[in-house]
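What follows is a short report on a single structure.
Up next is chain A:
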Amino acid sequence: MAGPLLRIRDLHLTMTSFDGAAHVLNGIDLTVQRGEIWGLVGESGCGKSLTGLSISRLVPTPPARYIRGEIRFEGRDLLQLPMREVQTLRGKRIGMIFQDPTTNLNPAYRIGEQLVDVALAAASHDASVLDCPADASRREKRRAARRLAGDMLDRVGIPNAKARLDNYPHEFSGGMRQRVLIAMALIGRPDLLIADEPTTALDVSVQAQILKLLKGTVADHDIGIILITHNLGVVAETCSHVAVMYAGNIVESGPVEEVIERPAHPYTQALMAAIPTKQSKRGTLKGLGGSVPNLVSPPPGCRFAPRCPLAVAECTQALPSAVEVGTAHHAACIRVTGTEVASDV
Partner candidate 1 sequence: MLYFILRRIVLLVPVVIGLTVIMFAIARLLPGDPVALAAGPNATQGEIEALAHEFGLDRPVWTQYFTYVGGLLHGDLGTSLLTRRPVAADIAAYLPATLELVIAAMLIAVAIGIPLGLATAVWRNRWPDYLSQVVAIGAISMPRFFLGLLLQLCFAMWLMWLPLGGRLPIIVIPPPSVTGFLTIDTLIAGDMHAFSMAMRHLAMPAIAMSLSPLATIMRMMRASTIEVMNQDYVTTARALGLPRGKIILKYVARNAISATLTVIGLYFGWLLGGTVLVETVFDWPGLGLYATKAIISQDMMPVIGVALVIGLLFVAANLVIDLLYGVINPKVRYS
Partner candidate 2 sequence: MTTSTQFTISRRGLLAMAGAGLAATSFPNRLFAQSGSNILIIASGQDIPNFDPHTATGYSASFFMRNIYDPLVRVAGNPPEPVPALAESWTMSADGLTYTFKLNAGAKFHSGNPVTADDVVYSFGRALALAKGNSWMIRGIVTPEGVTAVDAGTVEFKLATPFAAFLQVLPWIFVVEKSAVEANLGADQGEGWLMTNTAGSGPFQVVRFEVGTLYHLARVADAWQPGGGNLDGVIWQIVRETATQRLMLQRGEAHIAVDLTSEDMDALKDAPGVVRVIEPEYRTFSIKMNTEKGPLADVNLRKAISYVTNYQSILDAAGYADLMTGPLPNGILGFNPDLEVYRTDLEKAKEYMAKTDKPEGGFTLKMVHVSGLEQQRRWALIMLDSLKQLNIDLEIQPLKWPDMVAACQSPETFPDLFPVYQTANYGDPDNIAFAAYHSSRNGGWQNAVYHNPEVDALIEAGRAEIDPAKRVEIYGEFQKKVVADAPDIFGLLERRKLGMRDSVKDYHFTPVASNAIEAWPLSL
C-alpha cells in the first residue's frame, strides 16, 4: 500500500475539569507504517494513552475536545468519520490491548463467549473473518466464531485452547489472561494494534513472552503496532521505533537504536539516566527537580523548560519545533541543532 498505515498530524486535545481546560495533547505528529512497532514512552499523564485512545476514538467528548489536527488511518481522517464508521474499524481494523489483564476481561462471562462476540462483531463488517459463508445462519456463524476463537487461543500460546474456551477469566493466570486479550484483539485481524502498557502488570518472565508474541504477530501479519509504555527497556527490546512524550508533546522520535544510542532531547537523556532505578514507584526523575507541569496553564514555550538543566531564556519564548537530528530522528529542542547533541558540559 502506498500511504502510511497511520498518520497523526498536529493533534491537539483539551480536557475540561474543575480547574479549567487542560491542554493535554499539544500537537502530536506520528506516522506508523506496516511492519513497524512504535514505542510511545513518557511519564504518567504525558498523553501517551490519550494518543492511543484517540486513534480508536475512545476519548469521551465532552469533557475532551479535539482542537485541531487529524488522525489518518489508511488515508481517512478518523476525527471526521461518523462514529458509526469508526465502529466498523474497531476490532476489525484497529485492535487494542490494555494494561491490566485482570480488569479487561468481563468476569461474568466465559472467555470463549467474549472471544466469539468480538469475532461476530468483526464478521458483521467483514464476513471473511469467519471461515463460513456470509449468508450462513447465526448458529453456523457462532460455531465458526468459536472455532476461530479456539484457533486464536492456540496461536497466542494457550495450552489446551479448545477446552479453556469454557473457563472464566478468574481461572487464568495474569499472563494467560493477557494472551486471551491479545487473542481478542487479533481475532478480527486488525491492521493496527494499539497495546497500552500490555506488560506492566505482569512479572518479568511473562513480560518477555508477551512481547515476543507481539513481535511475532507483526512479522506474521505485516501489521503496525503502537506499544504504549513507560518502560524504555521494553521499548529497546521490542520496538523498531520510539516516540518520547512529555506533557502532551512528542519531544523526540526516531528509530529505536538511534534514539537510545544518541538521545538528543534533554528529557530523553534524563529518562535514559533513570533506567537503573526504573522500578522506583515514587519520586522524581533522577537529576530532575520539579514535576510534570500543570496543563491548564502550561509554562510558556517549551513545556520541559522549568525542569530542564539546559534551559536558557529563549526556551520560554515559543514551543520548539522538531528538528532532524539523525536519520528519521527528530527532537524538539532549541538547544539541539543538526547532529549536534545537547549536552551538559
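The rule is short, and it goes like this: contacts are C-beta pairs under 8 Å (C-beta built on N, C-alpha and C of every residue); 3 or more make two chains touch, one makes a residue touch a chain; residues count from 1.
How were these candidates chosen? In short, all candidates are chains of the complex that A comes from, given by their letters.
Remember, it's a predicted structure, so these values are computed and weren't measured experimentally.
J.: Which numbered chain among 1 or 2 touches chain A in this complex, counting any copy?
T.: Selected candidate: 1.
J.: Enumerate the contact residues on chain A facing candidate 1 in the complex.
T.: Spelled out, the residues of chain A in touch with candidate 1 are 56, 58, 87-92, 95-96, 98, 100, 103-109, 114, 117-118, 121-122, 124-125, 168, 170, 181, 184-185, 188.
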